[in-house]
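A single protein chain has been removed from this complex, and every other one stays in its place.
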Amino acid sequence: MSDTKHNTEDYLRMYRQMVRIRTFEDNANQLYLSAKMPGLTHMYSGEEAVAVGICEALTDSDRITSTHRGHGHCVAKGAEFKAMFCELLGKEEGYCRGKGGSMHIADQSHGNLGANAIVGGSMGIATGSALRAKLQGAEDVTVCFFGDGATAQGLMYEVMNMAALWNLPVIYACENNGYSEYTKTEEIAAGSITARAEAFGIEAHQVDGQDVLGVNALMQDLVPRARKGEGPFFVELMTYRYHGHHVGDINREYYRAKDEEQDWKENRDPIIRMRAWLVEQGIASEDEIEAMNSEIREDAAAAVDYALKAPYPDTREVDMHVYTDIAHACA
Amino acid sequence: MSDTKHNTEDYLRMYRQMVRIRTFEDNANQLYLSAKMPGLTHMYSGEEAVAVGICEALTDSDRITSTHRGHGHCVAKGAEFKAMFCELLGKEEGYCRGKGGSMHIADQSHGNLGANAIVGGSMGIATGSALRAKLQGAEDVTVCFFGDGATAQGLMYEVMNMAALWNLPVIYACENNGYSEYTKTEEIAAGSITARAEAFGIEAHQVDGQDVLGVNALMQDLVPRARKGEGPFFVELMTYRYHGHHVGDINREYYRAKDEEQDWKENRDPIIRMRAWLVEQGIASEDEIEAMNSEIREDAAAAVDYALKAPYPDTREVDMHVYTDIAHACA
Amino acid sequence: MREITLSKAVNEALAEEMRRDETVFIIGEDVAEAGTPFKVLSGLVEEFGTDRVLDTPISEPGFMGIAVGAAMTGARPVVDLMFGDFLFLIMDQLCNQAAKSYYMSGGKLNVPLVLRTNLGATRRSAAQHSQSLHALVAHIPGLKVAMPSSAYEAKGLMKTAIRDDNPVVIFEDKLMYNDKAPVPEEEFLIPFGQANIKREGRDVTLIGTSSMVQVCEAAAETLAAEGISAEVIDPRTIVPLDEATLLASAKKTSRVIVVDEGHQSFGVTGEIASRINEKAFYHLDAPVLRMGAMDVPVPFSPALEDITVPTPEGVAEAARRLMSGEMIHAA
Partner (left out) sequence: MREITLSKAVNEALAEEMRRDETVFIIGEDVAEAGTPFKVLSGLVEEFGTDRVLDTPISEPGFMGIAVGAAMTGARPVVDLMFGDFLFLIMDQLCNQAAKSYYMSGGKLNVPLVLRTNLGATRRSAAQHSQSLHALVAHIPGLKVAMPSSAYEAKGLMKTAIRDDNPVVIFEDKLMYNDKAPVPEEEFLIPFGQANIKREGRDVTLIGTSSMVQVCEAAAETLAAEGISAEVIDPRTIVPLDEATLLASAKKTSRVIVVDEGHQSFGVTGEIASRINEKAFYHLDAPVLRMGAMDVPVPFSPALEDITVPTPEGVAEAARRLMSGEMIHAA
């Protein structure tokens, strides 16, 4: 935070990316509520500082793996609204040609190796990407995003062990939003999450996931160290999801108090915090910020419109992409 | 060790059980070398103090789960030679009617829930047995035996987490014999094994696995505490296997020095140590011990003889015991 | 007779069996207060408490293993696996442990557990939340496999499953949870291995599993209007399979179509078709036709997903082809 003047652009971009995520989610939720989106989806709103703080420390050749709650990672790693909304609606122009949908969304060209509908399912993939980097002498780092709930999957311990033994350039980013589905983290996680990583000899950090600058500062330290072979690292980011587990989880007082939600939204919102800081530091005026916000809103609205009108994939695509070399798997 | 006089019988039984295991293994190895045993088998020789020190702290209603290296656990938990050798040879009178063999051997009536040929495969089973005990208000404790290599299986972390959350009466007994197959433990285990358990909030101990009295003393403390709901516990027992990974692993200098083997055999053998202590404490004379040893040797020889002559199961048994209620699964 | 939803039917079956037998308990993710994401278990924790309706961390292999151990030692766990797709995570505990324990122990250690899970596409849940994987489980000796086709079967088969002394896997169709059917108030069980002739017919036999029974019934309606009399049979359990009923119908109609929602290749349709071909060959006027789901991962896009599964129109069309003798030229 010392380089305020020099990093003006970076700060504005972080803010912008967080607002883009929030705006994307607001639209996705609206599409669900108005029955225009097939299926369900998991909102990232509230957790923006995590994806943005991390991805802003990465280059395009760095990789990430994402989760069922993956829109935020996707935007933060460089995706565009149009192809994202198209994917959400199952349209041909979606990043996955409509075959993936919300739970598999990814802008693969920016190093996103895919959202994953298996909780913890991407931990091996991220670690393998890092192994490939090491074996091939590439300099990229891979960040593995996952939730607190995913720490219950044994796969995590298997791959952390190998990452530690082999000093792989991977950073495990645990987004601890206090819940997995309808259950509080303390009911499903014994002991300490960071201690689990430390037991494998992995340097672990816990950080406020609502503070984008704090998250980014930590990552600006860890990413280059990982590139140099000092990894792996483990980061637990304390955060919160504003919506229910998915868009359909509306009456949730039986597991989570409204007061708690309100407290996080009002007092710890990452966007509000960053906005106040930008203004306070004189990096942007309220007007400039409002202008940015509306531009993003318009962008999103246009992309939604576009996606709603975009065509579905041709039905002949149904058995394409099963194999790389067999045009139609069922022919 | 203060109660030397009162516990004479216990001490003698511990010694006896260790010798029984060693003798069983010597015979099994011989059966292999003389091509009388089908398949391969994994010798427990060298690790006797672990199984015996632990099982002597258990009652018949306590449960254990065992491993591919399971003969020692089986003997220690109360099995007889005859049915064991019959099982090893695939005979009808084996504990598993010849269907299990060495890797699934178990005297089920003494609470042995089975050897297991999947490394780490029994960790859930042991934890589930403990859950059942808790749910039903039973007082039994379950001990889960597994090797250092098995700590690489994610399942272990999943079930330790649940055992810790639910305070289950289970004791995880990690037999760290320095190797998994042909690989040294330090090459496959990052960080610290006990710290991994501690990270889940589980009390963990490391103990000399060649000292049967030390192992037993620790278990005499932990087992009653587990019964009272103070579990789970984790114990890492430092031990050594004298033979190769299995009976066929004979030329093993490429991964393990002969000197190292010799050192363990000569200077840390659990049976030699216990024998010296028994004599020194005046609990048994050399002669008495020799007599005990030869009695065990004769027992084993007779059992081998019996098993060699015993009949194979009738071929009609091949599709029995697939289901409890379908006499012949393929009929 | 009163009509209740499939969801309610399962709930009733569980409640009745839990009242009858104290050793029955439920274990899985968000099964307690949340009553599962599909709300199938709502109310059970209120009646039976958190000791018998156990919320777990997201550790499918772990809690499956725990269930095996609990079942081996005197409890009757009902495991709740939220999506059938997660079977891939628990295959070792299910297929290497639960399925084989009774056999490997020579008839000593049986595993009376029920695994409740689901199948079914067209819910817009994409490739990792839409699979119908019952064929995999049916391939493994030692497991029984039930596939209820309505609320009635869901209740009767669940009760039978819980009383069965073997591991049983029940696949509910997640699209059918809200479908109602007449279900008696009085207690009833449906024996395993007894197919149900849903509709009698002369010209063609339609064998359907799970929701495909409805598809076959709808096809039969259409065909009836055209003067083609279709017999519809629901095997109800595919292991054990009521071959006799299927063969009798095949011999009567001489034409058979097998409809199942699993992938067609190497799946259920091949098994059933083969048995009929083998044992009713000389009675058949045409080859047994198979209609499974397409051999493609389930796509998200509604435009694609809907064409991957058998439909009433498709089945009716196939029946017409069979009747027209057109097959002769194809084969």
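Note that the chains take the letters A, B and C in the order they are written out, and that residue 1 is the start of every chain.
Heads up, the rule we're going with is that a residue touches a chain if its C-beta (ideal position, glycine included) is under 8 Å from a C-beta of that chain, and two chains touch if they have at least 3 such contacts.
Predicted model, so just to flag it, every value in this text is computed and none were measured.
Shown chains touched by the hidden one, complex as a whole: A, B, C. Summary of contacts with the chain left out: across C:119, C:162, C:296 or C:316, the touching residue is C:296.
Contact with the chain not shown here comes from a single listed residue; of B:242, B:255 or B:306, that residue is B:255.
Although one chain is not drawn, its touching partners on subunit A can still be listed: residues 63, 65, 94-100, 104, 106, 108, 113-114, 116, 118, 121, 123-133, 135-136, 142, 154-155, 158-159, 161-162, 165, 320-326, 329. Contacts to the hidden chain, counted on subunit C, fall at residues 85-89, 91-92, 94-96, 99-100, 103-104, 126-128, 135-136, 138-142, 238-239, 262-263, 265-271, 273-274, 277-284, 286-290, 294-297, 299, 327-328, 330-331.
Seen across the whole complex, the unshown chain contacts subunit B at 38-40, 90-91, 96-104, 116-121, 149-150, 152-154, 180-183, 187-189, 254-255, 312-313, 315, 317-319, 322, 329-330.
Here is the rule we use: only the chains that are shown with their structure count from here on.
Chain geometry summary: the mean Cα position of subunit A and that of subunit B are 46 Å apart.
Residue positions of subunit B touching 2 or more other chains, listed in rising order: 154-155, 158, 161, 165. Multi-chain contact residues of subunit C, defined as those touching 2 or more other chains: 56-57, 59, 61-62.
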